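Only a single protein chain was left out; the remaining protein chains are all shown in position.
Labels run A and B following the written order; every chain starts at residue 1.
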Amino acid sequence: MARTGWTSYGLAASMTLALALGSTSALAAPFKCPKVGGDFVFGQEANVNSLDQMTSTTISTRNVAMNIFEALMSRDESNKPITDLAESVTESPDGLVYTFKLRQGIKFHNGKPMTSADVVASWQRYKEKAIERQILDNVAAWTAPDAATFVVTLKKRQPTFMEFISSFSQPIVIVPAEFKDDAPQQLHTVGTGPWELVEFLPGSHVKLKRYDGYVPNTKYEERTGFGGYKQACFDTVTFRIVTEAGARVAGLRTGELQGVEDLPFVSVADLKKDPKITILPLENWWVHIASANNSQPPTDNVKFRQAVMALLDMDEIMEAATDGNYKLNVGFQYPHQATYSSAGKETYNQKNPAKAKALLAEAKYNGEPVVLLTNKDYTSMYNAAVVMAEQMKAIGIKAELKVVDWPTSVQMQGAASPSPGWNYFFTGYGTQPALGALAVMNFFMGSNPNYKPKPGHEDPVLKAEWANMNEKVDPKERFAAFERMQARILDQALVLPFGSLTKVQGVRANVKGYKPFRIPRFSNVWFE
Amino acid sequence: MNGPDTRVAAETADDAPLEEEFEVAVRRQPPWRMTVRRLFRHRLFLMGLGLCSVILVAGLLAQVIAPLDPTKLAMRFKFRAPGADGYLFGTDNFGRSLWSRVVWGAQLSLYIGSSVVALNAVFGTLIGASAGYFRRIDNALMRINDALMAFPAILLAIAITAVLGPSTFNAILALSIVYIPRTARIVRASVIVLREMEYVQAAVAAGAGHWRILRRHILPNAMAPLIVQLSFLFAYAVLAEATLSFLGMGAVPPTPTWGNIMAEGRQYLVEAPWIITIPGIALMITVMGLNLLGDGLRDVLDPRLRIQQ
Partner (left out) sequence: MWGVVLRSILGAIPVLLIVSLITFGMMRLIPGDPSAVIGGLSATAEQLAQIRRELGLDEPLAVQLVKWYAGLLQGNLGRSLLMGQDVLEVTMIRLPVTIALALYALVLTLGLGMVSGILAALRQNTAIDQLAMVFAMVGISVPNFFLGLLMILLFAVKLGWLPTGGYIPLWEDPVGWLRTSTMPALSLALLQMGLLARITRSTMLEVLRQDYIRTARAKGLPRRLVVVKHALTNALIPITTVVGIIISLSISGAVVTESLFSLPGMGQLLTQAVLNRDYPMVQGGLLLTTTFLVLVNIFIDITYALLDPRVRYERA
């Protein structure tokens, strides 16, 4: 278990081993709620528009839906793929056939038992409607030989298949077969998870209650990641939308809210003094990024991009972006991850105006405007852009801010290359770095939004390494390809990773068992 | 923030011609001198003038009295309370001087407000006078007018700036589009009444052209309600611009506008309340000053309207 994450995964042998361990541990006593009852009110920052995870990838949707729905596979606490609704999964020796055995006795919130027919219907809906449906592109067919078995056949060997289908960015949640034709955003909210929906009023709140017919996964004795042995201890969980940061702070103080996400860092010092409040930092929430537009001058010039890379003082940028709650971070993975690599670290945080000026001269930069495209919906992105603009102005680059709302900025930078009107686009890589190297490198391939070469000028190095990352059977080789890809991206200054942001969550001190995770988990959490 | 309640004013302006007063004034002395004298005896007007002068002077002299660049970052000095480290109004989360930002913000608020007023004066008069004078196009113009006025004002402004993209110029444009129908209605109401006056009919009979009649006989007499409307409009425009900026749809940051400053300070409400309080008070002083000026102008220029306000 020294190497967790995708590098250890992909071999059928390791999976069988994990399953064997799982079944022995079932003999020990599983988690039992020390205390049952109460309404847990969680102050959520962003509005929830839909609970249909297949057709909405926003974090606010997942915050709620991950507690209601479950999938065959998930990730454990250290991001390793694990079975959840599946009892076991086996890979054929040629790597083309995956056979899932379903856990028995699982019932949906509407009382209907879950069978392989529901799995087939759910995968079908995912393949037709899900935003990330391309993860099933390599699937040739699936069948359900009996009520408890689901078999997937691939077109060609794909060592990373399990990594994709266990992803929590858009999990293939299992829903009753009768809902397979539900329109996008309108999926009936009926899952198998420990929580069922009571009430959903967009813009205001979502209320969930304990699902009494929940069957926990006895292969585990504790919650792990999004899977494991889950128990609902509260009677109800209420997600309340509280968009004002100050109001979330006040709500936590008064006890009106028992848990809160995204506390402003300036309030943290003061909140820590309150014995009734537990502050829980969630490190590495996202990597702050500015991606360069390679199809527009002057950022089409590698020397210019490198000049900016040489110039930037990441401490100052991250300080402003996060009010001081950050960690410097090289590249696109975090140090605690097995897939972390410091490849390309010499390019990062150079703070070298002299070198920058020399590179500017080499690039023959003569005062063209450089547009920093940012938005106000994500304050930290906006703040980072303000500071970066000031740093650039200081050495004579004519930096201009363009502040629009998030949908507009996404559309502007997403326009087909050459996409006009901007040079640096401010964003954050959140879910992808957490999912692993493969997910985050996906940002640079094809017509993906964060890499915009002029047509016909795609970087061959990136292309080759991406193929290696996907197709090499040996995890070590895949990792080496990732390291080379990261180094190349940083050397060419295709994107500027500023550092990683820590998101601060907080709960009332009488809330026990709450452990911050990418998406808040309300199972195995209780009031003392 | 919403449109001035011009509906009321417009409806009663129908029977409020001012030609009597005007005629008398013409004979004795230049009318403006009398008006000014009466204004300077009006207590509320003077109070308004005082408040507005403070903001006006601050705005005009921004470069002199606040030489520190309002967009200059000084991360080491962030969140200084007012008075600390020589920052009169304190600093924000980037360590920028709030004194500079608020004073420069005054400049921008006044610029936007007066631009909206100017555009309203020109286009509101043009549209209102055409509709009121040429009855043939009245119906069509007023239907479009009514449609624009049927939208909740701030939502219309939000939608327009969403179309045009946020910028100072576009905020001016959006607010003008929102308020011009209201101004046009007031002008139209006066013109309709004046058109039927005997002296206008006499001019028509004497063979004077439309343009001459409008310019010489109708518009000068329709000025009083328009001026009153514009002074209130200034207040609404300043307020609405701040609201737009607060919602992130106004002038582009880091340009300091009061709405921008408050929007950025919003998340530090508890720890650094001065970031929102100071521009909020500045905004209040401005709007109050303009409203008082408007009250004074209304009392002096257009006493009949007093009933309705």
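Worth a mention:
Rule of thumb we're sticking to: a contact is a pair of C-beta atoms (placed from the backbone, for glycine too) under 8 Å apart; a residue touches a chain by one contact, two chains touch by 3 or more.
Treat the numbers as computed from the prediction; the structure is a model and nothing was measured.
With respect to the full assembly, the chain omitted from this view is in touch with A, B. Here one chain is not drawn; of B:L39, B:V103, B:A153 or B:I180, the residue touching it is B:A153.
For the chain missing from the display, the contacting residue among B:T71, B:T125, B:S190 or B:N291 is B:N291, taking the whole complex into account. Of the listed positions A:P184, A:P297 or A:G324, the one in contact with the omitted chain in the full complex is A:P184. The missing chain lies against subunit B, touching residues 1-2, 5, 7-8, 11, 14, 139, 143-144, 146-148, 150-155, 158-160, 162-163, 165, 235, 239, 242-243, 246-247, 262, 266, 269-270, 273, 276-277, 280, 283-284, 287-288, 291-292, 306-309. Contact residues of subunit A toward the unshown chain are 47, 49-50, 52, 55-59, 129, 131-132, 134, 169, 183-186, 201-205, 240-244, 246-251, 253-254, 256, 404-412, 414, 416, 427-432, 442-443, 446-449.
In the analysis below, only the chains that are shown with their structure count from here on.
Subunit A and subunit B have Cα centroids separated by 48 Å. Those residues of subunit A lying in contact with subunit B across their complex are 244-246, 249-250, 264, 266-267, 270, 316, 319-320, 323, 376-377, 379, 382-383, 386-387, 389-390, 401-405, 408.
Listing the residues of subunit B that touch subunit A in their complex gives 71-73, 75, 79, 93-94, 162, 165-166, 248, 252-254, 263, 266-272.
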